[in-house]
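Handing you a structure now.
Excerpt of the complex: some chains, original placement.
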């Protein structure tokens, strides 16, 4: 795939195929994903050093624009940016400018005028980070970058990348793997991003497991195999990715009850026994123990849930430094 | 004007006329204003560098004391202080000490005891920053400084200074200019500060334009010309400063409706055509598009609204470094 062709389809890629913004894993070429994962590797060891800092973004202004509250994700980006020596400004926009009736793009224009270098954007509306990136391009601000920290049900690309990093770390070659994603695929931007990423990286067998009410209608079109029976779906899997069940689903019409859900789709030691003997268990957090996952599994030997968090900081450092760091 | 005489009238000036606190542009000598604007100039170019930092306030503690919520203004001061390498502590006091019944001056005493160097103060009550500065003087803490970030309807001096910077940047000599300020003069601390600043800098013709209900009674006493007809007021102007119409005014008894207001006092391309051909358009933000300003003007070639924001960071860096920086 040539860089120019990629740029046509991806506002996140520049003319030479370089990463300008990270908006979605959909359509992101395998070589870009591999470059991000490779860049993240040395950052994992930086976090273990006495002084956990590198000067790659020194003097740069990173704005955490959270139009939707998420302390956990905001914290991971704040840590990543500070370890790169950036100046970080946290803005919870829900309670500020937009409450004064200012439009999203007026807010962005103002922050650009303050010489922002990078926006980390979380928004309840799908497409908001894309809208911002297009606006930056249209107004000729090519030196300012956008990283999507979760938009509506659309995408959560840094979560997808840290999942890919974790899988590669433990299982090496994507092309030989069977991966199952279990739970509320329908409402999950985590699942969407991971499906796109794994498909691009050429995973051998990608399965989604869940009740009919929590699976999108045309999900097979993404190249995945659908299972409603969890035991059948887990058979022989190398990687099991559990999704968080949002509490509003438990109360709504889509599910009978949290207890019933756990019985059918909760990951217990006996269900996990159906997967490959060295299967790893992942979860994006925060976990609902006893709803989608049993504590014996969450805290067990196969769980790589906490390493995911550690790799998540390194992956975010990689993304921030690739889009906004010094030109190599 | 001698420095000693100035100190008598201005608690913000020291014995030799040097700036100790920035409380108001009222009574601030032209040479002090010019010194601030001159100091800001190199800071504009720092913001365009790869590493946007200078060490002028390294190791100093700057407290953003916001007794009134204003993410936008707080952010500009946070960026300015961080670019000067200060340590910035954000305190939203509305939700903390004062809710425990502690007095304003007890809060200040405590923060001084934590070795604060500078307070950036936003307060709904006019005169609060002045009260704090007087208290610091009375208790012999001459090394601790106050910058007013907006107090009630009284003053917003850094906004006034960035407006002056913008006008000087595009129009050079204040003494030859006709400037119109349009809108809700009555409730605007932005307008008050700018009127004082422009008068001090000797602007040739200063006009205020608005409906009777939104103009102060004795406004001519400030040396300005009053216009209720916007077209007449704009004739031949070099600078047009639009004010934000607070939404509470639109609903209140002072105005018929937002639509009616836009018809009479909204800046449209046809009204702007009455001003000088090279007139610039300013606005303190956030804008109400379609209320006080038409998008065709806000985003048009004459608009310098975003450069105002850029200059605002540089002007705040200048103020902070002049009051709290190393002695030259």
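We call the chains A and B, going by the order they appear; numbering starts again at 1 in every chain.
Just so it is clear, a residue touches a chain if its C-beta (ideal position, glycine included) is under 8 Å from a C-beta of that chain, and two chains touch if they have at least 3 such contacts.
Owing to the predicted nature of the structure, the values given are computational and were not obtained by experimental measurement.
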Entire complex copy count, 2 subunits given: 3
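Going forward, only the chains that are shown with their structure count from here on.
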Computed distance of Cα centres, chain B from chain A, in Å: 41
Residue ranges of chain B in contact with chain A within the complex: 47-53, 69-72, 75-76, 78-79, 82-83, 247, 285-289, 306-310, 312-313
Interface residues, chain A side, partner chain B - complex: 58-61, 87, 89, 91-93, 95-97, 100-103, 106-107, 109-115, 326
